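Since the structure comes first, as structure tokens, the remarks are kept for the end.
The complex appears here without one of its protein chains, the remainder shown in place.
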Amino acid sequence: MAIHHFVPTAWHNVLGTLPPVLRCADGDTLVTETLDAVGYDRNGIFRQPPPNPMVGPIYIEGAEPGNALRVEIVRMTPTRDTGWTRVGLAPNVMDPEAILGLSPDARAVWAIDRAAGTVQLQDPVPGLERLVLPIEPMIGCFGVAPDLGQAFSTATSAKNGGNMDYRAFGPGTTVWFPVAVPGALFYLGDCHALQGDGEIVGTGIETTFEVELRFSIERQRPMVWPRGETATDIFSVGNARPLDQALQHATTDMLNWLVADYGLSVTAASHLMGQVVRYDVGNVYDPAYTMVCRIAKKWLPPRRRA
Amino acid sequence: MAIHHFVPTAWHNVLGTLPPVLRCADGDTLVTETLDAVGYDRNGIFRQPPPNPMVGPIYIEGAEPGNALRVEIVRMTPTRDTGWTRVGLAPNVMDPEAILGLSPDARAVWAIDRAAGTVQLQDPVPGLERLVLPIEPMIGCFGVAPDLGQAFSTATSAKNGGNMDYRAFGPGTTVWFPVAVPGALFYLGDCHALQGDGEIVGTGIETTFEVELRFSIERQRPMVWPRGETATDIFSVGNARPLDQALQHATTDMLNWLVADYGLSVTAASHLMGQVVRYDVGNVYDPAYTMVCRIAKKWLPPRRRA
Amino acid sequence: MAIHHFVPTAWHNVLGTLPPVLRCADGDTLVTETLDAVGYDRNGIFRQPPPNPMVGPIYIEGAEPGNALRVEIVRMTPTRDTGWTRVGLAPNVMDPEAILGLSPDARAVWAIDRAAGTVQLQDPVPGLERLVLPIEPMIGCFGVAPDLGQAFSTATSAKNGGNMDYRAFGPGTTVWFPVAVPGALFYLGDCHALQGDGEIVGTGIETTFEVELRFSIERQRPMVWPRGETATDIFSVGNARPLDQALQHATTDMLNWLVADYGLSVTAASHLMGQVVRYDVGNVYDPAYTMVCRIAKKWLPPRRRA
Partner (left out) sequence: MAIHHFVPTAWHNVLGTLPPVLRCADGDTLVTETLDAVGYDRNGIFRQPPPNPMVGPIYIEGAEPGNALRVEIVRMTPTRDTGWTRVGLAPNVMDPEAILGLSPDARAVWAIDRAAGTVQLQDPVPGLERLVLPIEPMIGCFGVAPDLGQAFSTATSAKNGGNMDYRAFGPGTTVWFPVAVPGALFYLGDCHALQGDGEIVGTGIETTFEVELRFSIERQRPMVWPRGETATDIFSVGNARPLDQALQHATTDMLNWLVADYGLSVTAASHLMGQVVRYDVGNVYDPAYTMVCRIAKKWLPPRRRA
């Protein structure tokens, strides 16, 4: 149960089968730092080109294909006094005819008050002079190596995780990824101080973090898509386009989860899901969109499988 | 500011330009009863075939094309001790290959405890024996006549509203519809005691209600899509397939709303939406899906237009 | 088997249950004239606002819900020396980021040489000075009244037909529509001198035509979607968004057709479709897109049902 303080010196723009930069045992804790989405570090030094430079891969000793890699997000501490966003709504979240007059991308800088835990625009625009928002740290992009020797850009997401940009991937949340290669090969980066649903300007408030994670291996949890658990909810993640298909993946996964781990019949799981399910939108900006199917734990029967 | 107690004796399966069954003035209140989604009344008597029989149309005196019809949902009181749901997850919310083994539709009955404000399965299935859910009444289908003399089935939705199945269309919420014909021609029906996001079994808990609504006309609020406001949020509704396009409509409408009514520039509105927007899924079952773009009022600048 | 020479004096912008303007018997022929898509007649006189003014409805004596209305397109004769197109590619057929710089709509006029059967730009743009294209007349929008008392704008399409903009809807083609109301209530308009796949500038070459059609009723042909037959092929039409779903409708309909009328098992129909099917794109511009599933008649077994 070691704690690894890892200072990366190289980063990757894909999640794939690459030489590990660190080896962790089942149960170990990792404390590391992330670059922002375009490769600047806590000191504003450029370290790696975009998209979304990743720390990793971290080899988890003993993780084998078919296992689940459990990742607890223990802590996320912002390490810079500024973050940035793209200014304009992304073309793909707008009606096609509505964007004919929209101007091109630009960036805005947000001041991060780390003591207060808030952000505000460094140069407020009219109407937003008084907008002060609480930070809600989250990991934009993380996951494991996919199967077959595939390697996916950190601009997108798939069954192995990747650039999902879901708000609930923050401190206190536990996430499971399906292990597809020996050692799982975990990657991490692209953290946000705050982000609305959909990442509809193409960014959250992009900045650098110190992140603390704890890894463990679950050998009896066959999985297809990433899953997670917060203090109050469990959730399944689907990554695809269109959003309809991401929703189909997440819904199918939740059904399978309720049947496999909570002992429900398909009928019982349908009854429950039909009346209590919640959908959350991760990003609708990347090549693959992210849709989350979520259920409050208070409605669940006891788990049969620990 | 009259109160109309209206007992319907005929219902419609379309929202279109049909002879009004009642005329209300600007500011009037309507108290009426709805059938369930397949046309049964509070006494279990069959009154009108599906889909979703509607009360209406209600002619709102003075409403003209280009106006907005404001509808406050004052109260929804369930009037029956049972509701029903479809048993199985809808094929279109599942991975195509996952449904090859799914069995066909059936129905389940839920007991409604009106005193306690709860529902539970009348014949619980294993694992759900202790599931007791609080009711959250909502209007599944309501809206106004569309333009051009069109008439749309109550199985679907469009700019004029219709079968949106959004959970927040309940007591305390105010909704605006774009008036397309003289008198607006308002319709109402298909209320649910409870429903998860997406209406993914094809129903909420379908039952009958007494509904109290207050109508008013806003002449300076040009609109394209339905909008709403709760105690805490404002929201824009997009109805289309795929879900991506419904999201585009809702997002575009929210941008236009912030610019028109809150005095924000496109840039300021983008900044705000990018970091605070929430998306809610209405139904993903009907021919048109429903996506809602929502913002907490605490983040909004003061409205410039009352 | 009468021939009706019908000169319309009123037009509609919806396909719905409206008072018939003409009654035809089973086997009758109709000769009539159509306005262009924005309501101008052969003499350039404005007669009816857009979208796509329709001649009709034509009541077909004896047609009952559940029947199929068979429409032979006998002849289409252009009646004007000009047609027009929109200039720019529609935003929805382009990558979202690619249209940020595109300029707004404008129109171009095409000269129609009726003797030669060709069209060319009246004011050629550089590079297209020598472009002379053969005309290929087609009906952009036609169909019957939908069920339930619904009425759909002529800007879109559904199971009842409507604005499908498929190139093969020209002289020599036979089309079947599912009858949903007594008399079928047939509508017709929006003819094009030429059009590429997808109607991707939002128009074909829009002009006026004299159209000759022959109607007949088939009482033993239950149908869901429009179908057609040319000299060489049979085809099923799906209308929906996204294009994937239109394709699903058309493919499912073709499977059902092969099973019902050609006596193939599902397995045999799958074998055949898998290796010989062709897909054609109708429009990808309207609210509902159109996809056609087509099979060459030379690969079909004999029809079992005449």
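As written, the chain order gives the labels A, B and C, with residue 1 at the start of each chain.
Just so it is clear, contacts are C-beta pairs under 8 Å (C-beta built on N, C-alpha and C of every residue); 3 or more make two chains touch, one makes a residue touch a chain.
Just so it is clear, the model here is predicted, and its values are computed rather than measured.
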Among A:Tyr40, A:Tyr59, A:Phe152 or A:Tyr279, residue touching the chain not depicted: A:Phe152
Per the touch definition above, residue among A:Asn13, A:Gln195 or A:Thr251 touching the missing chain: A:Asn13
Touch with the omitted chain, as defined above, among C:Leu22, C:Val38, C:Val74 or C:Met94: C:Met94
Contact with the hidden chain (one of C:Leu18, C:Val31 or C:Leu133): C:Leu133
Residues of chain C in contact with the chain not shown: 85-89, 92-96, 98, 102, 108, 119, 121, 125-128, 130-131, 133, 194-201, 203-205, 241-244, 247-249, 251-252, 255, 262-268, 270-281, 284, 289, 299, 301
For chain B, residues in touch with the removed chain: 90-92, 94, 96-97, 99-100, 102, 104, 242
Touching residues (missing chain, whole complex) on chain A: 12-14, 16, 148-153, 240-242, 245, 287
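We adopt the following convention: only the chains that are shown with their structure count from here on.
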Innermost chain, where centres are averages of C-alpha coordinates: B
Interchain centroid distance [CA atoms averaged], chain A/chain C, Å: 47
In chain A, residues with contacts to at least two other chains: 92, 94, 96, 102, 242
